Every structure is written in structure tokens, then in C-alpha cells.
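What you see is the complex with one protein chain gone and the rest in place.
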Amino acid sequence: MRKRILGVVALSAALVAGAGGLTACGSSDSGSDSKTITYWASNQGSSLQNDKDVLGPELKKFTKQTGIKVKLQVIGWNDLLNKITTATTSGQGPDVVNIGNTWSASLAATGAFVDFDKSHMDKIGGQDKFLATSMSSTGAAGKTTASVPLYGLSYGLFYNKKMFADAGIKNPPASWQELVTDAKKLTKPGGKQYGITLAGASYTENAHFAFIFGQQQGGNFFDKSGKPTFDTPANVKAVQQYTDLISKDKVATPASAEHTTTNDAVEDFTSGKAAMLLGQNNTNTGIEANGMKKSDYAVAPIPILTPLPAGGKKINSHVAGINIAAFKGGNETGAMKFIKFMTSAKEQVILDKAFNALPVTTEAAKDPAFQTPENKMFVDVLANTSAPMPMITDESQFETTVGNAMKDLIAQAATGKTVSAADVKKSLDDAQQKMQSGG
Amino acid sequence: MTATENAVREGRRAGKGSAKTPRRRRVAQNRWLPYLLLAPAIIFELLVHVIPMLTGIGISFLKLNQFFLRNWLEAPFAGLSNYHYAVDVNGSIGKALLWSFVVTIGFTILVVGLSWVLGMFAAVMLQRSFRGRALLRTIFLIPYALPVYAGVIVWKFMLSRDNGMVNHLLAQLHITDGHTFWLIGNNAFASIVVVAVWRLWPFALLTLMAGMQSLPTDVYEAAAVDGAGMWQQFRKLTMPMLRGINQVLILVLFLWTFNDFNVPYTLFSASIPKSADLISIHVYQSSFQNFNFGLGSAMSVLLLLFLLVVTGLYLLFTSRRSRRA
Partner (left out) sequence: MRESTSFKVIRVVGLTLLTLFTLAPLYVMIVSGLKPLSDVQGAFSWIPSHVTVQPFVDIWHTIPLARYFTNSVIVSLSAAAFSVLIAIFASYAVSRWDFRGKRLFQITVLSTQMFPGILFLLPLYLIFVNIGQATGFALQGSRIGLIITYLTFSLPFSIWMLVSYFDTIPRGLDEAAKVDGAGPMRTLWSVVVPAAKPGIVAVGIYSFMTAWGETLFASVMTNDSSKTLAIGLREYSTQISVYWNQVMAASLVVSVPVVVGFLLLQRYLVQGLTAGAVK
């Protein structure tokens, strides 16, 4: 019996270790074929099919220009990170892949992606063609990055014009305090209408706002050495700035607490339950897909605390967006040509228009398509009042620990318990402990 | 699908081959035939279950995070530190894991108990022929026929606070004001139990129904002649004869429910409420969302050990009882 067990262990070691050994040399789905590349695109359009429809003609153009065929797969956000992780482990990945830009530092740490050093940057047209803020979301400052920006996104305040008019509010709020006052005016007794709606059960959304408001409050979730400092008074205030909307001020739809995606919040907005919504610029697509007319709503920058507390920064968005990266060991030459193509001014204009995204290069940003007041505003936020999420390898832990802690606080508030500063501090403290011991 | 066809053909050939040999070499057949019959099962079990599991156990001793994903064999040996984090109930990770473990135990006991009771009840009720029996039998199996995602997402839709059918119904019946949260807070636990039972009880029904079909009817007739009532027949005949099937069924329901990932993940996405923080999601977050595969594997191994002990005790207990009976 013992012999048999030993045999099993030996066999398993051989099978799995073999995989490890082989992957060390790295290879890719497409093999060494220099005439094809595989591309995993993220879901940007109204459906995966819509993504394919938009990308299809552009990929054909690329093939025409370079003779390189592109095998496209559009992967939903549910699966994208898991698929990249398994591809990284096995070394069997696509040549080019889209990633959420907040994953940049984590994924760069795997060493599975081509580093954009000077020579690689030159192959795709040089670093200078990108907007500086967009570049800031590709990795820690001063380090070589493993991805470059592809689609830009930033936050704005969407508001229902009619509801504003009915409540006698002429202009969108100019300060955060004004937003809260307006939201109170817009909240009607009886639970039919609220000032604002949030995606309170989405840990990513929560973490974004903790970060953004943290910047305004003069807080930092990590110190210079990268150690978590979640429970500072400024960060507690930042979290409260968000949770108070549902807890103290009670101006957010109670259902906000169970919204796991922005889509759910958009439904509150388009069905007239809430007058305001904090969303990224591509939220347009969703709002209109739900049947709300363009003329019925407008967008303004998310107002900032006025006056800013000591050390506070004028930040009302994180540098949101999608980056593009190349796996090592595949058709790297083809991959660089493709990334150059996708980030060229011409393609940027076409793709950003189709996906309601913002250009990530200075040249594309000048295109008339992005000079409408609304687009200009989003571009302005992205270029001037946004900051990148912490570019640390454990960024995802930051999002899961802080975001989930906030989700629990919001749920607590919605189910009738008050959320005090002490509660916030305690849960941030807890999140920090998890963050520290998890690494 | 040529490979599948080949495999089918090969399977058939194997079947025929072994059917002919025994006549010639009866002695050899008796020794080797059982192994031959087991061979396919053993090969697949080794490939898909056993070897990956042994690897998983190995990973639990590594500090495997994103830095070593690509060459994970080179990940530094972590000794028992992953286990230390997991069982240190004073630390935040251990405390959260313990809580999740308690929630999962409560969840599992409720879901298995309710599913079995409903399944047994319906199986007994459907044992005798009456009008509409075939229709009901089909209806009851429908939740099981839906892909998990479809079956669970409709519940998520029904349980939503503002637009859900459940609150709508409760308000119409004047039971509540129709503004109850079912997907967050403590109610989330009740919700996931109901949804899991809804998905699982048809399986208990299916298994028990099939088991009851093989019960000889003449025994029931004899019992009826002796004047045994329905309840008596159930207790004295049905239950003892189903003992073997029940033993397996309950254990399997327990193991699935304990490890279930599909239902909680669909109902709550990655944002699981504290009251319903099931362990499978907990481990998933540690491994895949936080890139800490060593810790995730260590947690899994601990669960595996727990389940092994529980199963061992269960089998010991149930077999002894059945021997005594």
C-alpha cells in the first residue's frame, strides 16, 4: 500500500512539476506563429457581441496594414482576472490582453508581461504620446511599467434635470456640502424619491470613493514605505463622507446598500427613484440603454469639499480606465505593433467614441469628438483632478478589505443601525489588520 | 468530436473484450477483473482529483503570491505560516475564517436537514399512484433542471428590496411593509438557505424516489394486511430499507452544501454579507482576489481535514447503528 501511495506522489510530482518546468520557458496560445496574435479584450460595450462588432472592422484594418491576423476573444469582467491569473501560472496566455488599470501593479509583479522600457515604448510610439495622468495608472512612479493606457474613464455626477428643476435647484452642486443640501431637498418623504443612489455593495466602487474622498480629506491609505494606514482620522472622515449619505443624512436610496454593481444604481436613476448618481463617463451607455433620454439628464464634476481640510487635494476621481499589456514569450513583435495600432490617435478616436471612453493620448484628446461640453468635462477631470489608485502590488487587497468593510457599514446603516465614527474606525482598523497579515 | 467517438468505440471494445475472456480463463479473471473494471475510474480520479489535490496540499506550504505565480515551483517555502494565519483566531484572518466556518456549519445543517425532509416527504407522498402524480414529479425536478446561474439569479431578482416579488407579495398579504432587505444584513442568511434548499431538495427527492422504486411492493401489501398504518409502514418498512441510500444521500448533501460555490457566488457576487459569509467564497477571495494562493490552499486543507473527520465519525456512527438494527 505504501508503495502505491509513493507511486501516486511521484506521478503527481512529475505531472505538475513538468508544467512548471515547461512554463518557465514561456509560450503562448498562438505558438511561435509570427503572422497571428491572440487578443483578450475586456467588455466595454453594451454586450460582448457589441464589443466584437466594434473591434472587428478595426482588427481587419490592422491585418491589412501589417499582415498580422488577430484572434479576438472578448472576456467579461467576471472572468477576466481569473483567466489572466491562470494564464500567468501556466504560461499559456494570449499575446495581448486588456486589464483593469488598478491591477497594473499587481500584475506587473508577476513578471509575466513585457516591460515597457524605453525600447518597447519607442516601438509603440513613445511614452510622450500618452496623457500624463493616464500614464500614472500604469504602475508605481519611476518604475518601468508592464502596461500602457488604452481607454480612459473618470467619475462625474449625473443628475436628473427635471427633478432638479422641480426642487428649485438651478445649478449642479458646486461643493460637496451643497451636494448634501441639494440631496436633502430632492429626498421626498415616503420613500418615493431620494437625492442620490450608490452601488453600496460593490467593494470596488466603495474602495474608489474611500480613496477619492481620502484625497480630499488629506488622508492616505498607505505611507511612503507602502505600509497601510487605514484608520487615520482623515481616512475615517473620508469613509464617513460616503457612508453618511445613507446613514446620517439618509439621502441615498436604501436599496443602494444591496446594489452590487453600478448597473443597479443606474436602474434607480433611470426609473426616477434617485436624482443623482456618481458614475464613470461610460455610464451614459447604460442610462440610455435603460431608455432615459439624453436631454433628461446632465453631468457635472463631482463636487469637492469646500474649503478643503488641511492637506486635502482637489481630487474628484481616480484615474479610471483600461490598460493594455503583452504577455512575454508570445509573438511580442506582433503584440507591440498591435498595441501601437490600438493607441494610435485614429483608433483612439474611433474606439473611444464607440465605447463612450476617453482618449488616453494627447493627440486624440484634441479631436472634435471630445470637445462636447460633457466629454470636455470628463477629459478635464481625468487630466486635472484625478489621482491614480495606490500603485502597490497589494492594491487588490486594499480594495477587498476597505471596500468590503464599507459595504458592511453601508448595510448596517441601511438596516437601521447608525454608523458612528468609532464604528468606521473599528472596521478600518480591522481591514488594516487583514491587509497586514494577508501579505 | 472525433476524439469522443474514438473513446466511445474504445470503451465498447473494452467492454466486449473483457466479456469474452472470462470463459477461457476463469481463475485469472476472478483476480484481475475487478481491477480492470475499476481502471477507468481510477485513472480519471487520479488525474482530476487526487493529483491536483496533492499539489494543492503542497501549495499550502508555499508563500505563493503574484510574485511567484509565473514560476510557482520557485515560490519560497513558508512552512506552517499559512496555517498559522488561518488558525490564529486572535488575528483578523483567523477570526474571520472562524466566523465563516460557523456560518457555513449552520448553513449546511439547515440546508441538508430541510432538503432531506422535503425530499422524503414528497417521495413518500408520490409513492402511491394518484391523478397528477407524473406532472408533480416533473414540476418538482424543474429547479434542478435550471442551470445554477439561472435558478439563483431569478431569486436575486425576487429578493431585491424595491422591485422584488417577495417584498411585493409580503406587502400584498399585509405581513410586512414591503421594505425588507433580503440580500444584506442578517436576512441574507435566511435568503441563501431558502435558495439553496430550493435548488437542492429536488435532488433528494430524485434519489429517494429512485430508491423507493426498488422497494418490493409485496412487503407493503403484507404490512397493510397486518393493519399497519401509513406512518407505521414508513417507520418500519420504508426507513429501514432506505437506510443505505439515506446514509449516502445525507453525507453527499452535506459535503456539497459545505463546499458549494455556485449558489452564494451567484446570489451575492463577490460582495457577500457577513451573515452569509460562506467558506467557499471566503477561500476564493483569499486565493484569487488577493493573489494569496498559499493561504487559500492552507484554508482548503484545513476544511478537508475537518470534513474527513466528520465523515469518518458519521460513517462509524451510521454503520454501527445499521449493524445493530
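By letter and in written order, the chains are A and B; residue numbering begins at 1 in each of them.
In this text, contacts are C-beta pairs under 8 Å (C-beta built on N, C-alpha and C of every residue); 3 or more make two chains touch, one makes a residue touch a chain.
It should be emphasised that the depicted structure is a prediction, and the values quoted were computed from it without experimental measurement.
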Here the chain that is not shown touches A, B
Given B:I105, B:I153, B:A190 or B:I250, the residue that touches the chain left out of view is B:I153
Out of A:Q92, A:N160 or A:T361, only one touches the absent chain, namely A:Q92
Contact with the hidden chain, among B:F68, B:F101 or B:W198, goes to B:W198
The one residue from A:S175, A:N290, A:T306 or A:N384 touching the chain left out of view is A:N290
Contact residues on subunit B toward the hidden chain run 1, 3-4, 7-8, 11, 15, 18-20, 22-23, 29-31, 33-35, 37-38, 40-42, 44-45, 47-53, 55-56, 59, 118, 121-122, 125, 128, 130, 134, 136-151, 153-155, 157-158, 162-165, 168, 198, 202-203, 206-207, 209-211, 213-217, 220-221, 224, 229-230, 244-245, 248, 252, 255-256, 259, 261-262, 265-266, 279-280, 283-284, 287-288, 293, 296-297, 300-301, 303-304, 307-308, 311
Subunit A residues touching the chain left out here are 1, 4, 15-16, 18-20, 22-23, 27, 43-49, 73-74, 76-79, 82-83, 86, 89-92, 261, 263-264, 266-267, 270-271, 282, 285-286, 289-291
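Here is the rule we go by: only the chains that are shown with their structure count from here on.
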Per the C-alpha centroid definition, the whole-Å distance linking subunit A and subunit B comes out as 36
In their shared complex, subunit A is touched by residues of subunit B numbered 46, 50-52, 54-55, 65-67, 69-73, 85, 91-93, 96, 160-162, 179, 181, 183-186, 268-271, 273-274, 285-286, 288-292, 295
So, in the complex, the side of subunit A touching subunit B is made of residues 8-9, 11-12, 15-17, 20-21, 23-24, 81-82, 85, 88-89, 91, 106-107, 109-112, 191, 201-203, 253-255, 257-258, 260-261, 268, 273, 393-394, 396-397, 400, 404, 407-408, 411-412, 414-415, 430, 433-434, 437-439
